[in-house]
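The complex appears here without one of its protein chains, the remainder shown in place.
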Amino acid sequence: MSPPAVRGDNPDSMDQWRTAIVRSEASAIWIHGHDVTELMRQVSFADTVFLLHRGRLPDERERKLIDAILTSVADHGPGAPSCAAARLVASGNRQSISAAIAAGILAVGDEHGGAGERCMTMIADGLADAQHRSVSIEEAAAAAVEHRIEAGERVPGLGHRVHRTVDPRVEVLFSLARDGNEEGAGVRFMRAVHAAACERIRPLPMNIDGALAAVLFDLGFPAEAGKFIFIIGRVAGLTAEVAEEYAREKPMRVQIPVQYDGQEPR
Amino acid sequence: MSPPAVRGDNPDSMDQWRTAIVRSEASAIWIHGHDVTELMRQVSFADTVFLLHRGRLPDERERKLIDAILTSVADHGPGAPSCAAARLVASGNRQSISAAIAAGILAVGDEHGGAGERCMTMIADGLADAQHRSVSIEEAAAAAVEHRIEAGERVPGLGHRVHRTVDPRVEVLFSLARDGNEEGAGVRFMRAVHAAACERIRPLPMNIDGALAAVLFDLGFPAEAGKFIFIIGRVAGLTAEVAEEYAREKPMRVQIPVQYDGQEPR
Amino acid sequence: MSPPAVRGDNPDSMDQWRTAIVRSEASAIWIHGHDVTELMRQVSFADTVFLLHRGRLPDERERKLIDAILTSVADHGPGAPSCAAARLVASGNRQSISAAIAAGILAVGDEHGGAGERCMTMIADGLADAQHRSVSIEEAAAAAVEHRIEAGERVPGLGHRVHRTVDPRVEVLFSLARDGNEEGAGVRFMRAVHAAACERIRPLPMNIDGALAAVLFDLGFPAEAGKFIFIIGRVAGLTAEVAEEYAREKPMRVQIPVQYDGQEPR
Partner (left out) sequence: MSPPAVRGDNPDSMDQWRTAIVRSEASAIWIHGHDVTELMRQVSFADTVFLLHRGRLPDERERKLIDAILTSVADHGPGAPSCAAARLVASGNRQSISAAIAAGILAVGDEHGGAGERCMTMIADGLADAQHRSVSIEEAAAAAVEHRIEAGERVPGLGHRVHRTVDPRVEVLFSLARDGNEEGAGVRFMRAVHAAACERIRPLPMNIDGALAAVLFDLGFPAEAGKFIFIIGRVAGLTAEVAEEYAREKPMRVQIPVQYDGQEPR
């Protein structure tokens, strides 16, 4: 315990910030050593996303999976909290596109769009547990489910309020992720979690958060990537939803029905 | 002048919100009529971005340009206001990835990342003026520059505080945009604006905002797309910068040097 | 037109930021020269708000008006876009109180909570016009209304979707603002705008934005204060609404009814 550490201590100047991502000079910009003009000519945006986060360009299968994940979460309609928040802000504040998009992103948390991050932690912990105890993935997954039931917590990556039986995106993503006939350890762990939860709790679909978490884990991403990648994909949808709000709707159109159940006027 | 319009007026319920972008049902999701699982299998994220905003998939040249634009603006280092704001928020608030990314987006305005939108308006107005007055693109561009000089306004799309002579991304983007030997009217207009400004003001580079505005205009996007597309690209960089901040830096590391020049203590 | 001006030009260091508001040293903090510990002992928060924005403490009447304005806009229920956005974000992201409050503030714009700023500009321009043309406040106000009708713009500060006949806060604020029997020029101008609009358009109430704008103008605040003061007051309500959302509601509770009216599945 100590007062917040500061790299420099001179109130009259600021230490340089450091970065290993982008180098920018008068005549060139590099991302992890790649000239950005070469990237513009030769790679896709999904490649750039992968490069920014991993420090190297992806191979073809990796790129395909990033593309599929970003597309899978791009938009789910105006009713998702992120889109609804973006549209509400656009409704009261037509002056700032940035404000509306930012509000949409702020709605992303553990309950919405953030399950991927928690799944990735559950997968990492579960596979470490399997190795440590020398048990099968299935046993470790069942233990992870049991543990959450006892703690009164949700199992992340399962259930969806619209796709109540099957989330159609899940198996498509898993089929794209298959390397020959092999499925990665992350995918196998999430399948086992799903099976255990259906048996111990009740039939529930795996959702796209659970699926993308498994695939990102197998691609070697850290847990936070579950949220970062969701946000990158969702921003595409948020921009389109806000554009539609501006084009089709009047300001202040939203009328929330409210019931007051507090103290009576005195 | 009237009180804010509301579609419905019953305080006990809310009208349905409408959208023409996404349809979501228990077993399927469509984006502008395309099943999202088909999109996951067959298209890239740049295709999805184009589809969300234009209602159809792009052809190969269109996709290539969206990819190049998104990559060109993805990251310019931690010193850009968007990245600096995201890192500062990450520095005081480690609990919320969303908060840091949202703060980065909030820094996007007319002065940073928003010049594309103003350029697109200038291009549209300038080309309408050329047609209306039956003058050349060069004459209309010179008039647009003159007009801004008289009004004491900046010409959008020119100048860059790092790339003071040439922004290396501009000609690469224009070369990708060339359709055979043809350049679009938007590109030709921005080239003419650039030439006129160099003559009337002083030598200045066209910047990436000016270039992407010209290309998006020629692709048929509305002016606001200048900001929407910038934001989609930049979010990729913001996520990587925030990930690096978490990984490499301590909370509260930033020490801004401050000089007080107000009233003396009384 | 020139590349963005920067005070310093050395990429290896940052110039000091300057401020005339707060001086902070190891053993003391001053706001505009007032020791913050003295302020804590002796003044109210409304005094501090006034001091921060005006560089001096208010007199009793000024403080009373700041208190009344802040209270008048503190909360208008969960249906206002600011509160609804804050609650929606709280609904998807329980991890960050800051994210929910920030989203609420982002909904504040010209259409919601921002009319005060536009009113203050209208008042300043109108009173300058009256003086310049040597006409009465009533004539200048009628001209301002006429001008907006011709331009197809709303007259700011009038109309309210809940308080359709009378906004009960308006006359209370004006009565508190009266100095003896005198009303300030800002209040008289807004009363004249109101009268002219009722005659030329249709009977409409003045709303609290119009009233606080008139009073803040008469107190000598600049136009932007219309938005700043609204935000300070509203944040109090946003914090209470978010606290209630956490206490009473489940995450992801909001179900927006959506109707799709776009392209059919292909």
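Here the chain labels run A, B and C in written order, and each chain numbers its own residues starting at 1.
Please note the rule applied: a residue touches a chain if its C-beta (ideal position, glycine included) is under 8 Å from a C-beta of that chain, and two chains touch if they have at least 3 such contacts.
Everything quoted here is computed from the prediction, not taken from an experiment.
Taking the complete complex into account, the chain left out of view touches A, B, C.
The chain omitted from view is touched by exactly one of C:Ala102, C:Leu158 or C:Leu219, namely C:Ala102. Residues of chain A in contact with the chain left out of this view: 1-4, 6, 14-24, 28, 30, 32-35, 55, 93, 95-96, 98-99, 102, 106, 111, 148-149, 153-155, 158-161, 164, 197, 201-202, 204, 256-266.
Interface with the hidden chain, as seen from chain C, comprises residues 4-15, 17-29, 31, 36-37, 39-41, 43-49, 52-53, 66-68, 70-72, 74-79, 87, 96-99, 101-103, 105-109, 162-166, 168-169, 172-173, 176, 222, 224-225, 227-229, 231-233, 235-237, 239-244, 246, 248, 250-258.
In the full complex, chain B contacts the hidden chain through residues 12-14, 16, 77-82, 84-85, 88-89, 91-96, 99-100, 102-103, 106-114, 161, 251-252, 254-258, 260.
We adopt the following convention: only the chains that are shown with their structure count from here on.
Mean C-alpha position of chain A lies 23 Å from that of chain B. Each chain gets a centre from the mean of its Cα atoms; for chain B and chain C, those two points are 29 Å apart. Among the residues of chain B, those in touch with two or more other chains are 4, 6, 14-15, 17-24, 28, 96, 98-99, 102, 106, 164, 256-258.
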